[in-house]
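One protein chain is absent from this view; the other protein chains keep their places.
Take a look at chain A:
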Amino acid sequence: MAKSAGQIVAASRAEQKITGEQIVHSLLSDFMELHAGGIGSDNPAVIGGIGLFHGQPVTVIAIDKGDTIEDKVNKHFGCPTPAGYRKSLHLMKQAAKFHRPVLCFVNTPGAYPGQEAEETGQGAAIAQNILEMSQLPIPIITVIFGEGGSGGALALASGDQVWMLENSTYSILSPEGFASILWKDSSRADEAAQIMQLTPHDLQQKHIIDGILEEPNDHRQVVQNIDRVLQQQLSQLQKMPVEDLLKQRYERYRKF
């Protein structure tokens, strides 16, 4: 039986969910992590680097929620800081320079809302990512594999295609936030999830996303599903003249 929106929200946040680390290291045959963003600090919530995807060098950017408690705290439970977004933009521009496609993997409750994040320009960092991604002359594909939290997710999901694992969500705010605004009661999150249209199925119907990937319990199979679709789509996008690619990307968002 199909899962309810509330069940999908719970599954997207489940402890046993595949991690950004796992995806990066099992999808690519060789991965070298790169840390620099050139802006004062590194943000461990964003894993970035270059790896080989079926023998082809690609730039990979993945949000990771962390493993141990200490790791989770360091990564703000998968909420990137401005430095994380600036690192990802630095890597995307580098990818464009060397004609490497970009693969993004997103699982975030949202961009980190802390004092320091405000002081270092969280809004500006996200704004620059979205602005630049619209015209980078290389294919950019995003897979949302858990939570797709608002602008913090969009900052890595405004390229050519967006795919979602079946147990993931993509929304303007959390169901808890929505319920607390609408009914002043965050415990009615399940009801909120129903009306928010945040499930992969709802989003595909609105053409917000390009497709849904099955998500069996075995993480190796999940990676295989991601692998298959990325290989297929990447080869299509790489055949396109850059001009057509960018025109298609513009149209993708223009219709909303």
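The rule is short, and it goes like this: a contact is a pair of C-beta atoms (placed from the backbone, for glycine too) under 8 Å apart; a residue touches a chain by one contact, two chains touch by 3 or more; residues count from 1.
Here, contacts and distances are computed from a predicted model.
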**Item:** Chain left out of the displayed complex - its UniProt protein name, from "Acetyl-coenzyme A carboxylase carboxyl transferase subunit beta", "NADH-quinone oxidoreductase subunit A", "Carrier domain-containing protein" or "ATP-binding cassette domain-containing protein"
**Value:** "Acetyl-coenzyme A carboxylase carboxyl transferase subunit beta"
**Message:** So one chain is hidden, and I want to know which residue out of A:Val9, A:Ala83, A:Ala96 or A:Ile126 touches that hidden chain in the complete assembly.
**Reply:** A:Ile126
**Request:** Quick one: say which of A:Ser29, A:Gln56, A:Gln135 or A:Gln221 touches the chain that got left out.
**Result:** A:Gln135
**Asked** Of the residues in chain A, which ones touch the absent chain?
**Response** 111-115, 117-124, 126-128, 130-132, 134-135, 150-151, 154-155, 158, 170-173, 178, 181-182, 195-198, 203, 206, 208, 249-250, 253-254, 256
